[in-house]
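Here the complex is missing a single protein chain, while all its other protein chains stay put.
Up next is chain A:
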Amino acid sequence: MAEPELLLDSNIRLWVVLPIVFITFLVGVIRHYVSILLQSDKKLTLEQVSDSQVLIRSRVLRENGKYIPKQSFLMRKFYFNNQDDGFFKKTKRKVVPPSPMTDPSMLTDMMKGNVTNVLPMILIGGWINWTFSGFVTTKVPFPLTLRFKPMLQQGIELLSLDASWVSSASWYFLNVFGLRSMYSLILGQDNGADQSRIMQDQMSGAAMAMPADTNKAFKAEWEALELTDHQWALESVEEDLMSKDLDLSGMFSKDLPTGIF
C-alpha cells in the first residue's frame, strides 16, 4: 500500500532548512579563518633543511646520473655509499619520535585542532537540536529501516512515522559533510573547514611516523643508490646529432626586437 505522502508546511522550508544550511556554511568559513589565525609557525632547523637537500641530491644523482661522465657518477656514488665512511652509512641523526607527551608544540597543535573542529560541531549540533525540535524537517530520498529511527528522529515521538523522515539535527549533520565540496570551491583545496579530512588525518595519524624519519630515509636512499647503474646517455650522441642537418630556422630573423615593448 502506498503511504499517504506527508505534506510539510512550507514555512519549514523557509525557516528551518535554509537557515541550517546557512549556519553550517558560515560556521565552516569561520572555522577556516580561525584555524589560520591559530596556526603556529613551524620552525625548521638547519639540520632538517640540509638533510632534505641531501636526499634530493641523491635522488637527482640516481635519476640524472646518466648525463655526467661515468667517472664522476662513480665518484659521487662512492661518496654517498662507501662501506666505511659514505655519507649515508656514517651519518646517524638523533631521532626523537614526537609523541604528544614529549613534544609540547604537537600537544598544543592537537588541542587547537580539537577545539576548532570538534567542539563547534557538538555545540551547534546540540543547539540546533534544541531549537528546531519537535517537527519533521525533510525526507531522505531512499528508504531506511526502523533501526535508524531513534538516531535520525530525535525529537519526534511517532511510532508509525517512516524512518525516511528526519529531524533537523540529522539535516545539520548531512550539511556538515555535504558542504565539504563547497568549501573546496570557495576556500581552496587545503581549507581548515574540511571536517572529514581532519578526522581521516587523525585516524591515520596514529599509524604515520613524524616528519620523515631521517635515518630510515637515508637507509632507503642508500639501498636505491646501490642498485643504480650508470648508463651514459651520451654514448652515441654524435651519431644521433649528425644523422641530419641542424635546424637553423628562425636564427637570423629579419625583425629584431627593439626597445622595451
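Note that in this section a residue touches a chain if its C-beta (ideal position, glycine included) is under 8 Å from a C-beta of that chain, and two chains touch if they have at least 3 such contacts; residues count from 1.
Operating definition for what follows: contacts and distances are computed from a predicted model.
Of the candidates "Proteasome subunit alpha type", "Vang-like protein", "ER membrane protein complex subunit 2" or "histidine--tRNA ligase", the chain left out of this view carries the UniProt protein name "ER membrane protein complex subunit 2".
Listed residues A:14, A:36, A:185 or A:237: the one in touch with the omitted chain is A:237.
Contact with the undisplayed chain is limited, among A:57, A:112 or A:230, to A:57.
Within the set A:15, A:33 or A:67, the residue that contacts the chain not displayed is A:67.
Touching the missing chain, out of A:14, A:36 or A:49, is residue A:49. Even with one chain removed from view, chain A keeps its contact list with that chain: residues 44-46, 49-50, 53-54, 56-57, 60-61, 64-65, 67-69, 72, 234, 237-238, 240-242, 245-248, 250-252, 259-261.
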